[in-house]
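One chain of protein is taken out of this complex; the other chains stay put.
Presenting chain A:
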Amino acid sequence: MATAHSRTAARLMLSPAVLLLLLWMIVPLGMTLYFSFLRYNLLMPGMETFVGFDNYYYFVNQPAFWSALSNTLVLVLGVLCITVIGGILLALLLDQPFWGQGIVRVLVIAPFFVMPTVSALVWKNMFMNPVNGMFAHAAKALGLQPFDFLSHAPLASIILIVAWQWLPFATLILLTALQSLDREQQEAAEMDGAGWFQRFIYLTVPHLTRSITVVILIQTIFLLSVFAEILVTTNGGPGTASTNLTYLVYAQSLLNYDVGGGSAGGIIAVILANIVAIFLMRMIGKNLEA
C-alpha cells in the first residue's frame, strides 16, 4: 500500500476535502480579521473606513470587557469542576450492578440530547422562576422566601444549567473508562490490604486521568463559546454580571450595530481560546500519550 505511487494518489484524492475544510475555516477568519480593522457600523452601511487597531483599543477598554473575560473563565472552570467531579461520582454509581441499569443509563444521558435553548428555557421558567418555578414552590413549602436565581446569582445559575447539560457527557466517557478498569488489579490491591478509598485513589483515579483529560479538553472548547443559555435566560445581565466574551461580541455587533468592534472581540476570543488550548496541552496533554 505504502508505495510512493499510492501515497501520491492518496494525497491527491484527499486534497479536495482538505482544501474545502481549509476554506471553511480561513474565509470566515479572514473576513473577521478584515472587519476588525474597519469602522463598520450597521446603521451607516457603505461608509466603512480603515481604522487600524482602534476597534481593538475600544473593545478592550470598555468596562464590560474585563468582567466578560473573568465571567468566561469562571464559567468554564465552574462547569469543568462540577462535571468532572460529578461525572466521576455518577460513573462510580452507574458502574455498580443494580436493577434497571440499562434504563437508568439512558436517562442519565438524556440531557445531552436536549438543545441548549430548550434546556435553558426549561430551567428558567420551570425551575428558577421566582413565582412559578419548582425551586420557588419548594422554598415556599418549607416556609422560606423564594430565591430569584437569575437576577441574584445569574452567573452561578448559568453555570448550573450548562453543567447539567454537560454532566452526561462527562459521566458517559468516565463510565466507559471505569468499565475497562482491570478486575484482577482491583483484587490484587484488595489482597494487598488497600481499602475502598485507597483503591479509588491509587488505581481508579490514575486509570481515569486520560478520560478526564479528554473531558476537560473537549468541554473547554465548547464552554468558551457558551451563548444560547445566556441569551434566553439573563441576556448577559443584570448589568454585565453574566456576560461572557461570546455574549459581549454579540452585544457589540448586533445590539450596538458595531460590526468592526464585534469582529475585534471575535479575534480576541480566538486568541484567548488558543492561549487556553496551549496551557491545557502543556498541563495535561501528556496524559493522552500512550
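Note that a contact is a pair of C-beta atoms (placed from the backbone, for glycine too) under 8 Å apart; a residue touches a chain by one contact, two chains touch by 3 or more; residues count from 1.
To be clear about the criterion, contacts and distances are computed from a predicted model.
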item	value
Per UniProt record, name of the chain withheld from view ["Cytochrome-c peroxidase", "Methylaspartate mutase", "Nitric oxide reductase F protein" or "ABC transporter ATP-binding protein"]	"ABC transporter ATP-binding protein"
Options A:Pro28, A:Gly52, A:Pro206 or A:Pro238, residue touching the unrepresented chain	A:Pro206
Selected from A:Leu73, A:Ala189 or A:Leu272 as touching the chain missing from the view	A:Ala189
Touch residues of chain A, complete complex, unshown partner	182, 184-185, 187-194, 198, 202-203, 206-207
